[in-house]
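All protein chains but one are shown in place.
Take a look at chain A:
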Amino acid sequence: MAGVPDALAVEDLRKRYGANEALKGVDLTVGEGELVGLLGPNGAGKSTLVKIACGLVQQTSGSAAVAGAPAGSLPANRSLGYLAELFRFPDWLAADELLQLHQKLVESRGGAAERRELLELVGLGEVPDRRVGQMSKGMQQRLGIAQAMLGEPKLLMLDEPTSALDPAGRRTVRELLETLRSRGVAVLLNSHLLSEVELVCDRVVMIARGEVVAAGAPEELSRAGGVEVTTGRGVRHFAQATREELPRIVRELVAEGEDVYEIRVLRSSLEDVYLELVGGR
């Protein structure tokens, strides 16, 4: 795909708020159609990074580009959809009116069909005339996701998009993200829910204290954790063993007169890796 700019390209990005350095030279790319999860503890700099990419915050140094255009420029803003962590929509607008307003701002030609489709996608198809002020926080969050998807953006930046959603709502968003990936939309998902990130993201970037501490596919980041065998005498753990060593381990146990009932290959979860890298606090 030479010549096609990354949906998001961040290089040596730094941001200083007075004496506090929120970002200390972050490098990050989100390719076309890629779903990248951004993980990190509170205050790690995730929201600052997303806000710089959206043009809401000015970086101290470094560069951020959206679809090849400098972050914050009109071409960059034309290519992205954004849902902030802390957002509010005018409470006097109905769901459909809000989408109509944002359609005008992004110059979308989708019309009523696009609004209807997006409201259906986020599970608000039945309430297009309900005012924002009469919606629960979860419904507003789903409306926010629909709003971010207007005009078919190349990059979608979602900052804690499921924080107010119930499990069913989270599942809806997961399915939505998978739909977006199939349509070639790049997504940067900033979330505290590691299991969610692990389930849907192609790649994960972990940030701590303003720096990238780990990056890669979820299965690359999670490591082998040994083998656990349940025998007639109890559970035995082989910490250094790998999948390839299973036949030998079973043979040896049987030779020792053990009855083998269950074998499990253990892997450290993304959560274990996360806690190891950013600290357990």
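Here, contacts are C-beta pairs under 8 Å (C-beta built on N, C-alpha and C of every residue); 3 or more make two chains touch, one makes a residue touch a chain; residues count from 1.
In the analysis below, contacts and distances are computed from a predicted model.
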| item | value |
| --- | --- |
| Record-based protein name (UniProt) of the chain missing from this complex, from "Peptide/nickel transport system substrate-binding protein", "ABC transporter permease subunit", "3-oxoadipate CoA-transferase" or "3-oxoacyl-[acyl-carrier-protein] synthase 2" | "ABC transporter permease subunit" |
| Contacting the left-out chain in the complete assembly, out of A:P90, A:G184, A:G216 or A:G232 | A:P90 |
| Hidden partner chain, touching residue among A:K51, A:R115 or A:R203 | A:K51 |
| Per the touch definition above, residue among A:L74, A:A113 or A:A168 touching the missing chain | A:L74 |
| Positions on chain A where the hidden chain makes contact | 51, 54-58, 74-75, 77-78, 80, 82, 84, 86-90, 92, 101-102, 104-107, 144, 147 |
